[in-house]
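Every protein chain except one is present and positioned as in the full complex.
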Amino acid sequence: MSDTTTSPRRQALAHFAYVMRDNPVTFLAFAMFAAFVLMALFGPALVPYDPLASDASKALQPPSASHWFGTDNLGRDVFSRVIVATRLDLTISVAAVALSFVFGSILGAVAGYWGGWLDAVLNRVLDTIMAFPLFVLAMGIVAALGNTVENIVYATAIINLPFYARLVRAEVNIRREAGFVQAAKLSGESDISILARQIFPNALPPMMVQISLNLGWAILNAAGLSFIGLGVRPPEAEWGIMVAEGANFIISGEWWLALFPGLWLMMAVFTFNLMGDGLRDLVDPRRRT
Amino acid sequence: MSGRLKSIGLRVLQAVPVVIGVVVVSFVLTRALPGDPAVYFAGAAADEQSIQQIREALGLDKSLLQQFLIYVGDLLHGDFGQSIMTGQPVADDLIRKLPASLELTLLALCMSCGLAVPLGIMAARNPGSLQDHLCRMVVTAGVSLPTFFTGVLLIYVFYYLLGWAPSPLGRLDFIYIEPDTVTGFYLIDSAIIGDWEVFFGALKQLALPAITLALFTMAPIARMTRAAMLSVLSSDFIRTARAAGLTERKVLYGYALRNALLPVVTTLGMVFSFTLGANVLVEKVFAWPGIGSYAVEALVASDYAAVQGFVLSMALLFVALNLIIDISYSLIDPRIGFEAR
């Protein structure tokens, strides 16, 4: 507001460039993330074969020049299926994490700032969710709600919710009595404005690390559910199902069926995990020099 | 000491609303969802008439509150319902299959703690060193690995390519005879009667699934150990201990590690949660006859009583484990009782 020498957007861009240059691992992570996003956006248009088209004459071929990742037991091109699956897996995890981020932040911030019975109730609810081994709870939810992609998203969002709510609650709680919050009260700011403008942004750096971890974890969770036959159903291309189908052929040596989707899954999770520190540096003003 | 007893009592009391919550959630998942629960419980192959029968048998014509009370009453009698798949009571099935899962989980946890804690200490002693980078790599790779994929890879390498591991089917190869059940853990049961052949046979079967699980759970433990050790090592009392001339061993293990273990113990709860979840996937990959495989089979067969019984019993198991962790924490940390006093 006082700084007119450089526009906020340019400042933000400069900061982004600085963070990328400062840490090569962060740069690598963001580059890989960009690649995955491109795959998700344009993958279906670019792949050489129809991911669902089976061809019995070409079943179980090892990787070759025409089929880079080989073919599966129905003769479908593994490469095309792996690339096309990116969109589905990414969508599930981003949607689930976005849901739990929004609802978890609101609940946690309100409970942490005002405390009282609201806080007590929220804590009991979170305790109950956390009392289940989380993957098992997700299994129970999807089994009860029905086998659809939306239900995988809801189940993943619910099991991630406690992490955000707890983190935000703790971050808000320690700053509730901070000097700058009292100063804001002296400046005539209302409670809501203090919570939204003063306290919540300060909780963002640790949240960013949590988001990136959870994105990876959400993908693992969704793929795990598909692996045991919940959620996404064959013949749809999805990394978890593809590993599950490929697992049946691993003991007879057809490794490419399970390896490539598993590798892609691993790389996606790896990318998200690596992005955490970079995202934190991006939103932390103390990193600016 | 009385303060500490009081805080342990408080902690046990705190578990009560959680157990109630777990039962409510489990009830909601079974009965109160949109759709006709009778259809779920009847299974995929049921016709109209049998659905009607089940509806009456389950008391679904009664009010929700009545249904809930009946449900709780059944649970108190240990009645988790009847499995369609096996035709047995779900509770019996679960109890029979639990030792297999526990043996796998506990061995995996021991392995990962045994590796991850020293790794974390090593990394914290020399931040920025080779060991530290190794630790970070293991940690990041560990959380990125889907357990079911690691399992498949290990089978391919050690069973198909190298032939070191036995075929990934169950707890014991058919050439061995199962040891008599004492604890239900094959390793312990066979060791008791001194049948080392069976012991090693069981160990061979256990090795790959346990490694798969351990790889996955190492990451959070190693990361927490490293962070806790780093923060403890930079604290003032370590400097006091060093300035008093205490040996490096005493400073590191007597002073630093004991303090650092406190946060590590608290993360164990989270690690258990991950392990119990990942267990389901690993059991499916290795055809391990535990409750995870049971649940997956029940899912495929749309045997909902079995699935919900599994979810509920896992939750109760997990609540109990957390209780044990918290109580042992309050025994290690002298500050706990003080706060409650």
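Per-chain numbering from 1; labels A and B assigned in written order.
What we mean here is this: a residue touches a chain if its C-beta (ideal position, glycine included) is under 8 Å from a C-beta of that chain, and two chains touch if they have at least 3 such contacts.
Keep in mind that, in the parts below, contacts and distances are computed from a predicted model.
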item: Candidate names "NADH dehydrogenase subunit M", "Dipeptide transport system ATP-binding protein", "Cytochrome c oxidase subunit 1" or "Ion-translocating oxidoreductase complex subunit C"; UniProt protein name, chain not shown; value: "Dipeptide transport system ATP-binding protein"
item: Options B:V157, B:L246 or B:A301, residue touching the unrepresented chain; value: B:L246
item: Hidden partner interface residues of subunit B, rising order; value: 127, 234-237, 239-247, 250, 254-255, 258-259, 262, 332-335, 338, 341
item: Contacts of subunit A with the absent chain, listed as residue ranges; value: 1-3, 5, 178-180, 182-191, 198, 201-202, 285-286, 288-289
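Note that only the chains that are shown with their structure count from here on.
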item: Interchain centroid distance [CA atoms averaged], subunit A/subunit B, Å; value: 24
item: Subunit A residues touching subunit B - in the complex, by the definition given at the top; value: 124-125, 127-141, 143-146, 213, 216-217, 220, 223-224, 227-230, 240, 243-244, 246-247, 250-253, 255, 258-259, 262, 265-266, 269-270, 273-274
item: Interfacial residue positions of subunit B with respect to subunit A in the complex; value: 17-19, 21-22, 24-26, 29-30, 33, 35, 40, 140-141, 143-149, 152-153, 155-156, 159-160, 167-168, 272-278, 280-281, 284-285, 295-296, 299-300, 304, 307-308, 310-311, 314-315, 318-319, 322
